[in-house]
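Sharing a structure here in structure tokens format.
The complex appears here minus one protein chain, its other protein chains still in place.
Right, subunit A next:
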């Protein structure tokens, strides 16, 4: 068994694709019409056969209170690994991405938290092994 796909609940699927694809740099892995919504997944170009992220609509009534409460306290929904967190934050800030937490040294890892524009916070992490 392997980890094939994980879900992120998003306010709007197209806006999510614009951000995860156009800004963060993931590539579309699946885009299948499913009635009102799409089965829409993205994957890292560094690992095209790796775990996909499903950009899920917030259809269920429990989702909005859940994602809003996490965001209010600054809690990221998932973690993306990067090679150079300072360079990545600089690049993304230049593209207009909003950070709720600038790069912070947390011992073996340096982390930052950004707003994905569709209702979630995402953590970037660079393992420094210190």
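In this text, contacts are C-beta pairs under 8 Å (C-beta built on N, C-alpha and C of every residue); 3 or more make two chains touch, one makes a residue touch a chain; residues count from 1.
As a working rule, contacts and distances are computed from a predicted model.
One chain isn't displayed here; going by UniProt, is it "ArsR family transcriptional regulator", "histidine kinase", "Cytochrome bc1 complex cytochrome b subunit" or "Putative ABC transporter-binding protein"?
For the chain missing from the view, the UniProt record says "ArsR family transcriptional regulator".
Touching the hidden chain in the complete assembly: which of A:18, A:31, A:46 or A:68 does that?
A:68
Among A:33, A:107 or A:129, which one is in touch with the chain left out?
If we include the chain that is not displayed, A:107 is the one touching it.
What residue numbers in subunit A mark contact with the hidden partner chain?
Residues 68, 71-76, 100-102, 104, 106-107, 111, 113, 115, 119, 121 of subunit A touch the chain absent from view.
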